[in-house]
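The structure is given below, and queries will be raised subsequently.
Complex shown without one protein chain; remaining protein chains in place.
So that you can tell them apart, the chains are marked A, B and C in the order they are listed, and the count of residues begins at 1 in each.
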Amino acid sequence: MLLITCPHCGPREESEFSCGGEAHIARPLAENNLTDAEFADYLFLRDNPKGMFLERWRHAAGCRRWFNMARDTVTHEIVEIYPMGNTPKSKAGKAAHADSWRRDTAAEAAAKPASKSRSKQGG
Amino acid sequence: MATDQPDRGLRGLPGGKQKYSAFALAKKAMNYHQDWQCAWRDAPPQSEYDVVVIGGGGHGLATAYYLAAVHGIKRVAVIEKGWLGGGNTGRNTTIIRSNYLWDESAAIYEHAMKLWEGMSQDLNFNVMFSQRGVLTIAHSEHELREMSRRVHAIRLNGIDSDILGPKEIKDFVPIINIDQNIRYPVMGGFLQKRGGTARHDAVAWGYARAADDLGVDIIQNCEVTGLRRNGRRIVGVETSRGFIKTRKVGCVVAGHSSVMAAMADIRLPLASRPLQALVSEPIKPVLDTVIMSNAVHMYISQSDKGEMVLGAGVDKYNSYAQRGSFPVPEHMIAAAVELFPVLSRLRMLRHWGGIVDTCPDASPIISKTDVDGLYFNCGWGTGGFKATPGSGHVFADLIANDRPNSIAAPYALDRFQTGLLIDEHGAAGVAH
Amino acid sequence: MASTANKGSRAPGRTALSGKTKQTIATPDGGRVGLAITELSHLGKINLRGGDDILPAVKKHTGCSNLPENNRTVQIGERTLIWLAPDEFLVLCEAGEEAGLHSQLMLDLGKVHAAVTNVTDALCALSLRGQALRKVLAKGCALDLHPSVFTAGMCAQTILSHAAVTLVAVSDDQFTLICRTSFAAYVHDWLMDAGLEYGVSFKG
Partner (left out) sequence: MSGTSLFGRGKKDQVSRAASGGRVDRARPLTFTFDGKSYQGYEGDTLASALLANNIHLVGRSFKYHRPRGIIAVGSEEPNALVRVGRGAKAEPNLRATQVELYDGLYAESQNRFPSLKFDIGAVNSILQRFFPAGFYYKTFMWPASMWMTYEHVIRNAAGLGKVADDHNDPDRYEKTNAHCDVLIAGGGVAGLMAALQAGRSGARVILADEQNEFGGWLLGESDTTIDGKTPADWVAGVVAELEAMPEVTLLPRTTVFGYMDHNYITLTERVTDHLGERPVHLPRQRMWKVRAGQTVLAQGAHERPLVFSGNDLPGVMLSGAVRSYINRYGVVPGNRTVVFTNNDDAYRTALALHSAGANVVVVDLRRDLKGELVKAVRAAGIQVMSGSAVTIAAGTQRIARVEISPVNEGATEVLDDPIHMDCDLLAMSGGLTPAVHLHSQARGKLGWDEQLLCFKPTTVHEASFNAGAGNGVFAADKAIENGMQAGTAAARAAGFDIADGSAPEVAAPAQSWRPLAAWKVTNGMGEGEGPKAFVDYQNDVTASDVKLAVREGYQSVEHVKRYTTLGMATDQGKTSNINGLAILAESLGNEIPQVGTTTFRMPYTPSGFGAIAGRDIGDLFDPVRLTRMDDWHRANGATFEHVGQWMRAWYYPKDGETLREAVDREVLAARTTAGLLDASTLGKIDIQGPDAAEFLNRLYTNSWLKLGIGKCRYGLMLKDDGMVMDDGVTTRLGENHFHMTTTTGGAAGVLDWMEEWLQTEWPELKVYLTSVTEEWSVATLSGPNAGKILKAAGVDISLDPVDFPFMAMREAHIAGLPVRIFRISFTGELSYEINIRARHGLALWTHLMKAGAEFGITPYGTEAMHVLRAEKGFIIVGQETDGSVTPQDLGMDWIVSKVKPDYIGKRALDRASMAADNRKQLVGLRTKERKQVIPEGAHAVLDPNQPMPMDMLGQVTSSYYSPNVGSSIAMAMLKGGRALMGGTVYLPMLDGSVIEAEVVEPIFYDPKGERING
């Protein structure tokens, strides 16, 4: 039973939130010409680390705002909560972001040249 | 799907181990049970095996057993980090059924059902497979329609399924509340009479004993630390007890599949989530079947010991902690009391959590990988226990022949690239 | 607080709880009523979305010199601004005034990126009063409702049992509860049952 500090509303019970799974997934556009297999990485593959995990949450029963969270999937420690569109600042969060295989996917590569952010990182 | 009886291979204990029977019990009682053999040897790891199965749960042990019993592969090791059956095998609500909607699912679960039906005799170990029926309740017009779809499909797949009305349900389950004015009235249900429950630990122990009898080495307290490859070919496993050479590795490590896959640089489309269950204190029998309800999100049965066994769906976020969130049991219990008011004065005795690996389509992976000789069997979500024998049987076949049979083929990893999913999500609601 | 300006008679039509019976269930041991529930019939409600540039228009029509901070309300006379989210507020106004207020805000916010939506009939507002108020709410709400924590002037969107609600602390023993009208019957029934322990009344 997590106690989550909503960046806007303060600490609230886990039951007020919904979890949106892995954060920082670049969404490919139809025009990106990814192969079906590369597109499948975006559609189906989700990181599933044992340890630090960067994920998206929404304060569903409160302000309805999305935010990012760095959470340990073993200890359930919440290391960092940070806004959509940002990357983590904590050491553990940064490492989790940098080390994820997601950084090497075709979808992410395709998303980068576009100056407008097209990723689930938000703008 | 396959209708033929699955090849059950060598049955009983051809290796010559002491057999279990009422007679044996009586005989051993004479000297106070002092000379019962070990159910399985505590084998030290040898330097090389034909096949190494990683994971000593029900699926892994069944795989090893069928490798030996059906395919005659005797140099097989099962490597387990902790103790046999310590993962989801010993943490589920023991429900067995094969009344699935999609043909691919019906095929593998029915394959398993047929193996369940002879398991105690095959293994000479009473796994207490109790075909007391699994009754799924519909609480709305929408659910009645879904139920009809499901029952028609199940029946045309040659699997038993009967539709019951509220009155028949009440006769079958006297403690159920069929008042039509409640929030989720019991409007109907469908029953698989061949469904039921089994004693979960016994499944692991029974397979372990029978596999051991056929020469399989069962190695507990041995952690895999790496998968050694030569190019794209597996050549062995690194373990906490040394390197073991092998050209075939079957990974069956529910709850840790992603971690194991990462050792071979493979990514699996899995999410590891807690699945919670609980039991009440034991009471005299009041519920002699299994009841499932998607709308109120709960399933329940009464164990032979008398405990009411309750489960529900998986928790909402990833975790490897074998612990879930309190609203899940809270709701599960409210739903049980709503459906069976008499349970109000019972008490929760034990509560626990497992870690289930779930695929985006809520169907498992039984597959070869990009690495030659490395096979994965995972992603069973909440359906793992009931599939145990079928899963082990087809996985053994895949490993032995290096190609999937018709039952396993739809469960290959490449479905996530093509998008040809076996989408039990849409239809499953509450899985288990 | 606009809750005191219950001018239902000026706005005809039914409310979410028109069909519920007025009743008082006092405790048998002393006849106490720890919670009194009153529907704030037709209390005007405008959902307002936008950034800091909505302030001038808001100020003009409500008198509020600042937008409320997170989890806070601002009340000027009969009008109250409730903070809902970083760019979202609920304006409470006198019953019957909402249509006019809606039009005026629409007009004055024409040039800025904002959304003004009349949600008077979408939401039901209840006034809750009594010594047991916080205890009753705690039965279904996981917020820390201690009077030193959830003080007068604070607000929160949260869950009451199975319903989404907005709570506004008016004083130590008075709250305004706002929920969707389709959940109003459930919230009413829930409060009447949860309040039973301390004595409860519904005054219509």
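One rule holds in what follows: a residue touches a chain if its C-beta (ideal position, glycine included) is under 8 Å from a C-beta of that chain, and two chains touch if they have at least 3 such contacts.
Quantities reported herein were computed from a predicted structural model and do not represent experimental measurements.
J.: Just to confirm, in the complete assembly, which displayed chains does the hidden chain contact?
T.: Result: the unshown chain touches A, B, C.
J.: Considering the complete complex, identify which of B:N124, B:S257 or B:N294 is in touch with the unshown chain.
T.: Within the whole complex, the residue contacting the unshown chain is B:N124.
J.: In the complete assembly, which of B:Q5, B:S21 or B:N230 touches the absent chain?
T.: From the options B:Q5, B:S21 or B:N230, the contact with the absent chain belongs to B:S21.
J.: Write the list of chain A residues that the hidden chain touches.
T.: 1-3, 13, 18, 20, 27-32, 34, 36, 39, 43, 56, 58, 60, 64-66, 75-76, 84-85, 116-123
J.: Since one chain isn't shown, list which residues of chain C touch it in the complete complex.
T.: That gives, for chain C, the contact residues 11-15, 19, 27-29, 42, 47, 49-50, 87, 113-123, 135, 138-144, 146, 149, 161-163, 180-183, 185-186, 189-190, 193-194, 196-197, 199.
J.: At which residues does chain B meet the chain that is not included here?
T.: With respect to the unshown chain, the touching residues of chain B are 1, 3, 20-22, 24-26, 29, 32-34, 36-42, 82-86, 90, 103, 106-107, 117-118, 120-121, 124-132, 139-142, 145-153, 155-158, 163, 175, 177, 182-184, 199, 201-202, 205-206, 220, 280-286, 288, 296, 302, 304-306, 323, 325-326, 329-331, 333-338, 341-352, 418-421, 423, 425-427.
Basically, only the chains that are shown with their structure count from here on.
J.: Just the number, please: Cα centre separation of chain A and chain B in whole Å.
T.: So the centre of chain A lies 32 Å away from the centre of chain B.
J.: Using mean CA coordinates as chain centres, what's the chain A-chain C distance in Å?
T.: 35
J.: In whole angstrom, how far does the Cα centroid of chain B sit from the Cα centroid of chain C?
T.: 50
J.: Which residue numbers or ranges of chain A touch two or more of the other chains?
T.: Residue numbers touching two or more other chains: 15.
J.: Show which residues of chain A lie in contact with chain C when the two form their complex.
T.: Touch residues, chain A against chain C: 8-10, 12-13, 15-16, 61-65.
J.: Across the complex, what residues on chain C touch chain A?
T.: Contact set of chain C toward chain A: 70-71, 84-86, 88, 142-143, 156-159, 164.
J.: Within the complex, which stretch of chain A touches chain B?
T.: So the residues of chain A touching chain B come out as 1-2, 14-15, 18-19, 21, 36-37, 40, 43-46, 48-50, 53, 55, 71, 73-76, 101.
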